[in-house]
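What you see is the complex with one protein chain gone and the rest in place.
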Amino acid sequence: MQRRLFLKSAIAGSAVATAVGAGLLTPSMVFANTADFKAKSDAATASIAAAGKGSFKFKAPKIAENGAVVPVTVDASKMEGVTNISISVTKNGTPLAASFNISGAQGYVSTRIKMGTTSPVVALVTAGGATTQVSQEVKVTIGGCGG
Amino acid sequence: MSIKLKPKARKGVIGIKALVKHPMETGLRKKKGKLVAANHIVHMVVSHNGTVVVDADIGSTISKNPYFKFDVAGAKGDTIELKYKDNKGKTGSQTAKSK
Partner (left out) sequence: MKKLITMVAGIGFLVGAASANVASDQKDLIGYFKALKPNVEFADYTNGVYAYDAGSRDQFEEILDGIPPYEEAVEKGGKEFVKYGLNKCAALKDPAAARVKHPYFDNATQKVVTLEAVLKACYLEQTGKKLGSKKGKIARISAWISDQAAGEKVNVKVQGAAANAAYTQGKAFFYGKRGEFNMSCADCHVYNAGKKARADILSPMLGHATHVPMYRAKWAGLGTMQRRYGGCLKNMRAKPISAQSELMNNLEYFHQAMSNGLEITDARYRK
């Protein structure tokens, strides 16, 4: 589907193709959540398997109030030389939710993620070249009331 | 797409709270039988006084109207800027002086 899109725009000489030509939009920007991002997601999944247990704080609810908005916080501010904080939802289609490259900020990130089903959520912190992880299962349920 | 940026300095650390208005569509959701096209932020950069402090690759697993909080050493009056780009190439940015 992505290839067809690319060809379509190339043939049509559309704004996308023009922008790509002018260097304003690189292919990785246009298709980022496919090839490039998926590769990053696969790399993160591999990292998780290899990483030892982290000593940083990872906060996520045990039972999510709403699977569409699950607040998660990674606090590695006490660690030296944090260069990356990544968050991965194991059972999601593309597990990697985000990868934050830290280059001046503290090793702290708070955000809200979408979860389709009960799943472990993994926080990965890379500091001083070493990657460690903390995992927590978050239950996602179907509610009863609302209207 | 609007961005609410709220940097607040406290004891030498600026807590940066940001709420970006964006549908963050995964491209997998169906509405009335039709797939809603993927429409989400893919890249985001946060700068402090002109220097990049966070460079993030963002996926569609982040919630709609994403909220982020970061901490950076700094003081009241410092300038924080947030820029993002989505998968359609649209961009957004916001600047705020830390309170």
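For clarity, chains are labelled A and B in written order, and residue numbers in each chain start from 1.
In this text, a contact is a pair of C-beta atoms (placed from the backbone, for glycine too) under 8 Å apart; a residue touches a chain by one contact, two chains touch by 3 or more.
Because the structure is predicted, anything quoted here is derived from the model rather than measured.
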### Query
In the full complex, which residues of subunit A touch the absent chain?
61-66, 68-69, 71, 73, 110, 112, 141-147
### Task
Just the residue numbers, please: which parts of subunit B touch the chain that's not shown?
2, 4, 6, 17-19, 21, 64-65, 67, 69
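In the analysis below, only the chains that are shown with their structure count from here on.
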### Task
Please work out the Cα centroid separation of subunit A and subunit B, and write it as a whole number of Å.
14
### List of subunit A residues in touch with subunit B within their complex
16, 19, 25, 29-33, 37, 40-41, 68-70, 73, 77, 89, 92-106, 108-115
### Task
Mind listing the subunit B positions that touch subunit A in their complex?
13, 24, 26-28, 38, 40, 42-43, 46, 48, 51-64, 66-73, 85, 87, 89
